[in-house]
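To start, the structure under review is shown below, and the notes come after it.
A single protein chain has been omitted from the complex, and every remaining protein chain is retained in its original position.
As written, the chain order gives the labels A, B and C, with residue 1 at the start of each chain.
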Amino acid sequence: MDNFLGQFGPATVGGLAIGSIYALVALGYTMVYGVLRLINFAHSEVFTIGGFAAVGVFLMVGVSAPVGGFALIGLLLLTVLVAMAASGGTALLLEQVAYRPLRKHGSSRLAALISAIGASLFLQELIKLVIIPHVFGQSNGAIQLQNMPRVIDKTPLFSIGNAPIRLDHVIIVVAAVIMMVLLDRLVNGTRVGRGIRATAQDPEAAVLMGVNIDKVVRTTFLLGGAMAGVAGVLYLLYFENLDYRVGFVVGIKAFTAAVLGGIGNLRGALLGGFVLGLVESWSSIFLGAEWSEVTAFVVLVLVLMFRPTGILGESLQRARA
Amino acid sequence: MLLEVRDIHVHYGKIAALKGVTLEVEEGEIVTLIGANGAGKTTTLKSISGLRPLTSGRIVFDGTDISKLQGHKRVLAGIGQAPEGRGIFPGMTVQENLLMGAYARKGTFREELDEVYELFPRLSERRTQFGGTMSGGEQQMLAIGRALMTNPKVLLLDEPSMGLAPMLVAQIFEIVREINQRGTTVLLVEQNAMQALQLAHRAYVLESGRVVKAADASGLLDDPEVRAAYLGGDLGVD
Amino acid sequence: MTGNKSPLRRAFAPIGAFNDKMRDWWEGANLWVRWAVYLLLIIFALTLLPSPQFATFMMPGSDWVSTLIHPIGTFILLAIGLNVVVGQAGLLDLGYVAFFAIGGYSLAYFGTKYGWNFWATVVVGILLTGVSGIILGAPTLRLRGDYLAIVTLGFGEIVRITANNTDEIGGARGITGVPHPTLPGVEFTLRDAAPYYYLMVGAIVLVIILSRRVEKSRVGRAWAAIREDEDAAELMGVPTFKFKLLAFAMGAVIGGFGGAIWASKVSFIEPGNFPFILSATILAAVVLGGSGNLPGVIVGAFLIAWLPERLRFINEYRILIFGAALVLMMAFRPEGLLPSRRRRAELAEGTGGMGSMGAEVATQTTVEPSEVSK
Partner (left out) sequence: MAALRPKITRLTGVLATGMALSLALAGCAGNSSDGGGGTGGNASSIKIGFMGDLTGENSGIVIPPLNGAILAFEEYNAKNPKVKIDFNKDLHYDSQGKSDIAPNLVTKAISQDKVTGLIGPAFSGESKSVGKQLDENKIPSVSPSATNPGLAQNGWKYWHRVVANDNDQGPGIADFMMRAKSPKKVLVVSDDQEYSIGLAEALAKAFKDKGTTVETDKFSKDSPNYNPTANKATAFQPDLIAFGGYYAQGGKLLKQLRDAGVKAPFVTGDGSLDAGLVSGAGAQNAEGAVIGCPCKIPFGSVTGPLKDFKDKYKARFNTDPQIYAAEGYDAATAFIKAVEAGKTSGDDINEFLKTLSFEGVSKPIKFKDNGEPQANSIFVYQVKAGQIGLLGDSTQAKLEG
């Protein structure tokens, strides 16, 4: 453990960065769960689509070297918007095709879960077989997007202790917190948000108040999808690579984060994301990175044993405070 | 005629919950539906407010057929309901709950809010408290107040006395009378038949999904069959 | 209102009608008729099914008998096991593959390290999986449905990753030379799949009998009660936790049994054989076939195992199509191909034993009079 102190700083920074990405993806799980009581398994692919949309923008704009200043801000805004649209659109479509018919027929959640798993597989393969070869021109079998353009200069800006901080670290954490605050405002401070919360808390009563449930569900998917789109962009900026399966790993972690924080609870998702990112990162120092997933799940089980509804408690219902 | 329900059938899966219910509510009336548990009272209300689909039959409100209108649109048309079990949004404050009542409409709702707070001074005291943390009686008041915020032409009340102490029940019923006197039509579902009949103008008796009796409330109070079935052992306390 | 029934939903109607008819006939059938049918089915499974003539149609791209053992046979075993947990007790388990892995690893480890006899090791493996089912269940079964789902998913991953990182059981290298079963007069080798096939059929028959017996017993009724309304079951005096744990353990035991047989057949196992997607696939098989109904579950497992292999000619598109098929099936026949009547009643009531989705307010198109009037 002599090198523990040497690794602690960078591990914390890395943990916060990856935790931010988990948190943003977790928001989608948590919102859909809050409203529909459905584990939207295909949300991981919604995230992946966001990443690919970002690659598309970078290639289209023709980024070949790191940019800075206003150009960077402009480019990032454009990318985020496109990715939010792509992911949000995918999420909407998913709701329409995979969940709406089941909801209308009052199917069991088990059926919905299977539909979700099916949709997840379908989207994953679609990305692999159609999007990568035909949109990005990668040859069959090559599933990684190669030669990812570098958008952000990655030389450290400054150091805190022995932890070098890069621009992408800052952007990721700041963007995640901003998106989180915006969403929180939206859900807790607007009419649309009240509709969402009312539906989550008591759908029948919500109808009696004149809330259009279908619209609320669509909005929920759209918002969750858009958050995942942002997460996709941040992921791409951070790791600069992407393949058709990234969503699976990130998705499971994000869902774990959502449950950890208290599923259905927006702030819980943020907290859960950070906790999970840090736990993974720190535990890697002691146990080795190959055990990080095991530690993440063990922490989840431990938390649930003592707080059966997650750290912050469950759902949009009591999440107001 | 404000509300007409014509021969509606409703099913839960394959089980028939309503087997042809017909009833009418005139403007300005208080009409009550009484009957045993499972007779179909709540289902009738849910069908009127669009929470349950009809298998057959028609519902006409204010001159238009609303049988196929989506539930949330019926609120705008003027049907307000305080549902069974109150349906309070537990994670919203009292004020937010009330504002949810006005969700479908645009504008500020100062006056409506003031009116509800005037009817239920208790809610006014607790406007920042969370719905989920209130007592049963307060929740019932909130549910009725919230339904009033939808600005209804007809107010559907589902078992407002359930689980409440007799004194509170009397209080709630008094407020219902007050609401009616201010011009809102009321369709009341109650197990507490005695008090409901004392309050209402007219009443329908439901038995296993069918209307078996329809008469003036006062008439039913004296009906020996009704007395035996619904008023005998059912004097208020649940 | 009558026109609301979609054509695709209608297309499934004959299956349902046939299913109903079969069931009526079955329920009215004599004991000896039933036994004759059982016998015929077993004879069919032992003779016609694996015959080479059948194979050219069923499996042109790979070896048919081997495919019947794995994935078809193992999937059926696993689906029957998972059906106990999901279909009968109504618990959502997303990490079922863990038990398959533990069973396989038990056999591989004790068989190669200590040279234990196959049958003894199978028993030990079954005990170990049962215990691991209890270890997983005890802290988690008090959690509500979805928390249980993520925790079981996590358990599946923990088992796989632990196997991958533990050198004592071969780590990522896996274990080679898993012992073959021994039976007097029968030689289990890699040259001939037939003995394994008979072993697999025997195992499936055994597990079916076990599962049926339990389903019809007091335990099965307790599970049904828990599935339909856990709170009510508890109030009626059913010790729900105990029975949920039992369901978990029994599901685990069947999974472990399947794992042991499979491991001995392939003679080499590695952690990569136990990915999450396998859990999801088995779950899909159970739901697709008709969760809670044994014949349905078996048919579901058969289709889920067979179709992707059979569809190898569309090669890389087969998972894409598989995913789309799952979505379509759930949209048009969410109760599965061959649901049990009881299950269908539960679904009609809107809960399906696992609760319904939220934001669910029945809208105008839900009820078809034609179904209602039956």
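Quick notes on this structure:
We adopt the following convention: contacts are C-beta pairs under 8 Å (C-beta built on N, C-alpha and C of every residue); 3 or more make two chains touch, one makes a residue touch a chain.
Since the structure is predicted, the reported quantities are computational estimates derived from the model, not experimental observations.
Contacts of the undrawn chain with the visible chains, over the full complex, involve A, C.
Among C:G174, C:G220, C:G289 or C:P339, the one in contact with the hidden chain is C:G174. Only one residue in the set C:S66, C:T140, C:T240 or C:S291 touches the chain that does not appear here, and it is C:S66.
From the options A:L102, A:A200 or A:V250, the residue with contact to the chain not on display is A:V250. Where subunit A meets the chain that is not shown, the touching residues are 3, 6-7, 10-11, 14, 18, 140-144, 146-148, 150, 154, 156, 164, 166, 235, 239-241, 243, 245-246, 248-250, 280-281, 284-285, 288-290, 292-293. Where subunit C meets the chain that is not shown, the touching residues are 46-48, 50-57, 61-67, 70, 161, 164-165, 171-174, 176-177, 189-194, 197-198, 266-270, 272-273, 315-316.
In this section, only the chains that are shown with their structure count from here on.
With centres computed as the average of Cα coordinates, no chain lies farther from subunit B than C. The set of subunit C residues that touch two or more partner chains comprises 347, 350, 361-363, 365-366. The residues of subunit B that reach two or more other chains are 51, 70-71, listed in rising order. Across the interface of their complex, subunit B is touched by residues 191, 194-195, 197-198, 201-202, 204-213, 315-320 of subunit A.
The part of subunit B that touches subunit A in the complex is made up of residues 46, 49-51, 70-73, 75-76, 80-81, 83, 87-93, 96, 99-101, 103-105, 130, 132, 146-147, 150. By the touch rule above, subunit C contacts subunit A in their complex via residues 86, 92, 139-140, 142-147, 149-151, 153-155, 157-158, 161-162, 164-165, 276-277, 280, 283-284, 287-288, 291, 316-317, 319-320, 322-327, 329-332, 334-335, 347, 350-363, 365-366.
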